[in-house]
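Note sheet for the following structure.
Here the complex is missing one protein chain, while the rest keep their positions.
Chain naming follows the written order as A, B and C, and within any one chain the residues start at number 1.
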């Protein structure tokens, strides 16, 4: 109800401000008997954490997760998995100038309007630091998906005006982690890195697009009419900081097509039964997965924190000037790739479990 | 859980197949004391129903709603509002050829995969007929929003390649209902109508974009981190039949901008306190409304039903040829305008009510 | 949220006032492929309906259920099952004297306090007529339970001071429906019937206890820590009109025992694996079913409507005298037996489905 819980059966609840004692969460509804690969989970966190490359913020945060419950002798017990990530790198005095200031396009003003007061240190609850908890839960979700033969991956397909001109089906996923911008094309990656460097030097920020893919999803996931699989994926993505848009399959381009071109013809496929010749549906028809690849795009705005001076007002409505300072990402997309994957995995596991009660004879 | 319920406090649950006895729903959590304007509700239904103009399907459906409970002496009682809309125009024999056929880009195959069997008549539960129930609930939501000074409206801003080249803030909303395509610009509307006519004559279908707007929304609505206001709007829109994408504020275009350009500077505004100079945020910052206009785009694919013959397979995987016939929309966007409005109203009322418990002293 | 929905996966939402157009509901999450036995459902409704014997109210209500969706060719489709029961026997003028009157121990005053106004005709939403919708959903739940080898039954074990002095395990369930009071012992039944007759002639009402039993429940149902199986059963029973208490297994008597006497010793049982020598646990340990019989008692107060004149106040706080009139039950317990069974079945089916996602390899 208060917006800090995600999922219906595989349920993540999170807490934590960027400069409080810790962030953390509870994963409830994780099936028992899952072997936990702690190294994998920490590695997923490392893909998100600051300081991992020259093009991301140089803040140092350990982002080490401690599990407190729900795992016994290396396996989940079916009881809730509590976990915390301590906040180590707190410099509260850095934020005194923000006590009453409303930074443009940040959540300072809206949090004050909603709650009456706020933890102003580093964005508090509105900081993207909170997404580390999603990566923890998403990593566990990925372990379940792997058990069912489902893989989830994502990459940066656009930074500013620089766009990867390849369809997801043409890229080599193994290249993604080989460059710091997480683009599966070396040349485009270099252009993107140059662009981010340029923007950073100008004290500015830049947006872009992340493409997400899920493969091996069985037909049947999704709950029409309101919890269509793509509707839950869209909500999951739009809940990530800085996201402004979501499209799946043919997306916004599909609006210009004719039905005769857009329709995906069904075929008998020797290996997997019935499949489709094309996949403009993006693996989902009528809100339910059809067994084809699921793919979608997530639009990120340029982050609001820039290293330039800006006009604004304070909580009393008086004009102020904000000075650009601190350690921030000029482009959040490289670090957002594991977050997009995590949220995708959470949605898919939840729907996988929801689907287990659909038919009488399951 | 099974996907037929929407909302957290103002809750709509719906039922019904296109060719069953009736569709209907229950609205639970509607505040008591609301005066029900029955004529307004029926008028909203009429804006959605088939046969209202030459560019939409000529099927005839009365779409008359009967309220069964929750309203006494013209006012809501706070108890659940049950309602039904009878299905009148059922020609079951029309659908015998679809018993085992999987129509391309329809939900036939996925429903069979998920549920084991399906009501194949006219799409059954996957038919857009179901959205009539959302319009009923959305109309009641609009009455509550009106009581709070909030207005919701939408229009067709693109059909195929034909695009309205005006920002929402430049259009005259009163024009919307003056043409059958619901575009607030007479010239563009004519081009759109011509395009739809052309597509229809070719037995084809065409997609497009609907733009939605909410004005008068107070600052403070939205529940971070997962139930951000735009995340719930996005889910609501993606749950409408044929929708492939959602963006709000600067949306996908914003991905190409610099932060220094994208940021909305705060100003002291004599009338309404603090406001923003620009509104690339689309009225929502950190997932919470900031008092500015909320606006967004919804992408619709060309509908799957076309009047052309298509190859497909049946449930046994054998090749079949589907013949195009029946009475269908070549372009669903004109009739989808009230649905976009209804879902917007449902999201806003729900968040308005959710926000009533945020502060201790409310 | 507004209290008209029950269950987590197998979900019943209900609507309707006793003297509105209809009562009804939506069952969402019913597994697809269930064959619906319409005669059985109507028979369950008949067990609850007024006028079925001389010891219950002589009001005449058809209580015929019409299904509107979710069932196709005799089987559930997995989509929501909408249904209505029309209110036929409305004599609205009967209730003019109640417009502003607050009947003692009724819900008139509290509904007015909560909602500001109310449908005063026949109790409106607070009327036990609403429970007919639960019987419909409970009947469908029983069909699912039957498919899993689980049976649910209940009987009247006490009326006023007259108590059946037999443990549930000693009674013959087939006797229950052979007498109008639904007590599985002919002699006790006669005493109860006499008592109810006597009370009725005096224009008074009388309370009692219903015992509920579930047999064949597999071990493993129930979700600690908050949704323990007996906690959900207790809530289900306490949500029935006029219920004042719930106990399971050894119940209130168990509070006087020593642990050494109360503990149920585990045994190896050739037929069904591990079982217990005694069953003071009532088939539930740690909130989870253990495979033994589940049994519990439900306490009903004497209903508030009596045929005697009573002092009270009206909505303005002025003294009034209420005259006893109308057609009412002197003892609701016989008609409440199918309601207790229905709510038990709803809880068990919901937990049966919830348990399908507990282990990784299910």
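By definition in this document, contacts are C-beta pairs under 8 Å (C-beta built on N, C-alpha and C of every residue); 3 or more make two chains touch, one makes a residue touch a chain.
Note that the coordinates shown come from a computational prediction; the quantities given were computed from them, not determined experimentally.
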Chain not shown: contacting residue from A:48, A:103 or A:118: A:118
Candidate in contact with the missing chain, chosen from C:73, C:96, C:255 or C:271: C:255
Subunit B residues that touch the omitted chain in the full complex: 9, 29, 31-34, 76, 78, 144, 147, 353, 356-362
Interface residues of subunit A (partner: the chain not displayed): 1-2, 4-5, 8-9, 11, 13-17, 20-26, 28-29, 32-33, 66-70, 72-73, 75, 77-82, 84, 114-119, 124-125
Where the missing chain touches subunit C, by residue: 1-6, 8-9, 14, 102, 104-107, 109-111, 113-116, 125-126, 130, 158, 160-161, 199, 204-209, 219-228, 230-232, 234-236, 238-239, 244-252, 254-268, 273-274, 276, 280-282, 284-291, 299-306, 308, 310-313, 317-319, 354-355, 358-359
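Following the convention adopted for this analysis, only the chains that are shown with their structure count from here on.
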Distance-maximising chain from subunit B - centres being C-alpha averages: C
Centre distance in Å when subunit A and subunit B are each reduced to the mean of their C-alpha atoms: 26
Euclidean distance of C-alpha centroids - subunit B vs subunit C, Å: 39
Shared-contact residues (touching 2 or more other chains) in subunit B: 1-2, 4-5, 8-9, 14, 114-116, 125
